[in-house]
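Pasting a structure below so you can have a look.
One protein chain omitted, others in place.
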Amino acid sequence: MHEHELNPWRTLIALSVFAVLIVIGFFTLQKPTMKYDLNMKESLTVLNDNDACFYPWQLEKVINKKANNIVLFDIRDKFTYGQGHIPNSENISAFDLTNKENIKRLDNLKKQNITVVLYGEDQLQANGPWMLFRQAGFKNVKVLLGGYKYYSEHKENLAATKSDESYKKGTPRFDYAKIASQSNTGIEQTSSTAKKKVVVRRKKKTKAASGGC
Amino acid sequence: MGPLIPNGIIPAGWDFVIAILLGIIFGFLLEASGFSSSRNLAGVFYGYNFVVLRVFFTAVIVAMTGLLYFDYLGWIDLSKIFILPTFLWPMIIGGVIMGIGFVAGGFCPGTSFTGIAIGKTDALFFTIGLYIGIYIFSLAFPLFEKFYTSGNLGNVTLTDVTGIPASWFAAAFTVIALAAFWGTMFIEKKVRKNIKEYKF
Amino acid sequence: MNKQISSNQERYLNPYLGGVLLGLLVILTVYITGRGLGASGAVKSAVVTTSNIIAPYETQQNGYMGRFVTDNHSPMFNWLVFESLGVFLGGLLSGLLFGRVKKFRIDKGPKITNKKRLIFAVIGGILFGFGSQFGRGCTSGAALSGSATFALGGVIVMLAIFGSGYLFAYLFRKLWI
Partner (left out) sequence: MNRNYIFLTILMLFLAVGTIFLHKTEKLKQIEPDKLLWEIIQPTRYVSTDHVAKMIIQQDPSLEIIDVRSEKEFNNFSLPKAINIPVDSLLSETSLENFGIPGTKIVFISNDDIKADQAWVIAKRLGFDGMYVMRGGLNCWMNTIIQPVEPPEYAPLTEFATYEFRKGAKLYFTGAKTENTETKKVKVMVKRRKKTKAASGGC
């Protein structure tokens, strides 16, 4: 009796069950609400895109309702939003951003070519969500430089901020190396305990130096 | 989702319980497929019984394609599973030695355990041989310590080496295996005509 | 027809059914533990353990066995040891179910004596044990699980085992046919 003359119906059932399992997997496969549109390299280059930022002086149009192709989203929580916010902005707290309705809304806004400006308390808060939406292909999402903090300090005269550079991040405000060495020499005058400590440190240093020789 | 234990979904304490359970299924399948008999196993090299080839290659192609689907469906993360490290020359030499051992002994380690379970003396002797073999290897290890780690390519997959997607390998293996199944069927029929007395 | 089978041939699973189920088992194992099945590792653990009991110092000094000796627990406390225990139990279960568990007996070709068969079984075992250490695994650990996870090493071991098996089959033909 040869194996190939036996009926392999059980094998067929086993393999079919397996195939059905995979087919079920395909049907139940949850489509993610978002997909990355940019790959890793593109995500890096988009960071240097100045057009992806929204400048505080540009806010004036929105506040005066002169620009109907810009929406402001406040991603802070409701409580802080209630304490004060940029006029004509809408509150969608960061925790609600992934809601399906909000994603759908962003999608609709993208189709209508409406710019979405995200802002948080400072630029840092909105930075992450802004990067994510950019990577997910929402080219209409921008981030407000300086955040709410900068706005509230300068809301009296937003136009004047055009020449102001202080909200722009990423530049050193000090000459680090200089400060670090300056305060090194300045220590002697501060306090007696400080003096002691410094001496200890220096001893170590000389030790190391002599050892090196 | 998977792999469950490395991802911490099943606590590592269950490791050994799961090991025994998986082992039981493994042993059951090996024995039920006829791998507990050295005559069946050795038959693949003489053309009178291709059960090893059939079981083994069916398992490989099902596992290959299954893992690819599972990876795609997000059930398993193929980047998190253990990939056997490749040591080119030791593996080739080791494989050749194992091949000779296979023909001479008629078993491989897993099948010899099931052979002992149903009372095959030759399986018991094969396992004793395994023990001696590994002991000799350990004692003689200083002699070929350098060779043992030579040709180290790391934990590489076929895709890492060739750049061809894994699915092409799965498909190619399947086509080859299926062709082999049909081919061996005719060989087996032919060879068995010449063997009058055949007992498993 | 059934009578003919049972008299002439043991009742085994259809090999393809066994293969499909074995393949699914490999997937399940990888799904749960993130690695494949294995067998020769258990024998290795046994070697290290007994050697460590008889001569602890020499074992720890040994360049190979010393790697597997830890202070925390015995080398037997190993995934593959438990898995191999399961393999034995599973084989017993299947043997009982299909009525194949009998008193000790020997499988061999029609032309050789029992003694010769056992000698060759030991020689085969020695070679297999020796080779499995070079190959980082045996047929189940390296060849089956390795190839299933697309590891280059697994495919190499698989091809080497079956290739050399066919190459040397002629030398050992008297054992089997």
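Each chain carries a letter (A, B and C) given by its place in the written order, and its residues are counted from 1.
The definition used in the following text is that a contact is a pair of C-beta atoms (placed from the backbone, for glycine too) under 8 Å apart; a residue touches a chain by one contact, two chains touch by 3 or more.
Source: prediction; values computed, not measured.
Q: Based on the whole complex, identify which of C:Y16, C:Y64 or C:F82 touches the chain you can't see.
A: Once the missing chain is taken into account, the touching residue is C:Y16.
Q: For subunit B, which residues lie in contact with the unshown chain of the complex?
A: That gives, for subunit B, the contact residues 3, 5-6, 61-62, 64-65, 68-69, 71-72, 77, 79-84, 154-155, 165-168, 170-171, 173-175, 178, 181-182.
Q: Residues on subunit A that touch the omitted chain in the whole complex?
A: The list for subunit A reads 4-9, 11-12, 15-16, 18-19, 22, 32-36, 39-41, 43-44, 47, 94-95, 97-98, 123-124, 127-129, 131-132, 135-136, 169-174, 176-177, 179-181, 183-184, 187, 190, 194, 197-198, 201-202, 204-205, 208.
In this section, only the chains that are shown with their structure count from here on.
Q: Classify the chain contact graph as line, ring, star, complete or other.
A: Complete.
Q: Top contact pair of chains, counted by C-beta pairs?
A: Max contact pairs: B-C.
Q: What chain lies closest to the overall centre, CA atoms only?
A: B
Q: Distance between subunit A and subunit B based on Cα centroids, please, to the nearest Å.
A: 49
Q: How many Å are there between the centre of subunit B and the centre of subunit C, using C-alpha atoms for each centre?
A: Measuring from centre to centre gives 8 Å for this pair.
Q: Where in subunit A do residues touch at least two different other chains?
A: 3, 15, 18
Q: Quick check: what residues of subunit C touch more than one other chain, meaning two or more?
A: Answer for subunit C, listing residues that touch two or more other chains: 9, 15-16, 20-21, 24.
Q: Quick check: in the complex, which residue numbers of subunit A touch subunit B?
A: 2-4, 15, 18, 22, 25-26, 29
Q: Within their complex, state which residues of subunit B touch subunit A.
A: Where subunit B meets subunit A, its residues are 54, 62, 66, 69-70, 73-75, 185, 188-189, 192.
Q: Under the touch definition given earlier, write down the residues of subunit C that touch subunit B in their complex.
A: Subunit C reaches subunit B through residues 9-10, 12-13, 15-16, 18-37, 39-40, 42-44, 46-48, 51, 62-65, 79-80, 82-95, 97-98, 100-110, 117-118, 120-169, 171-173, 175-177.
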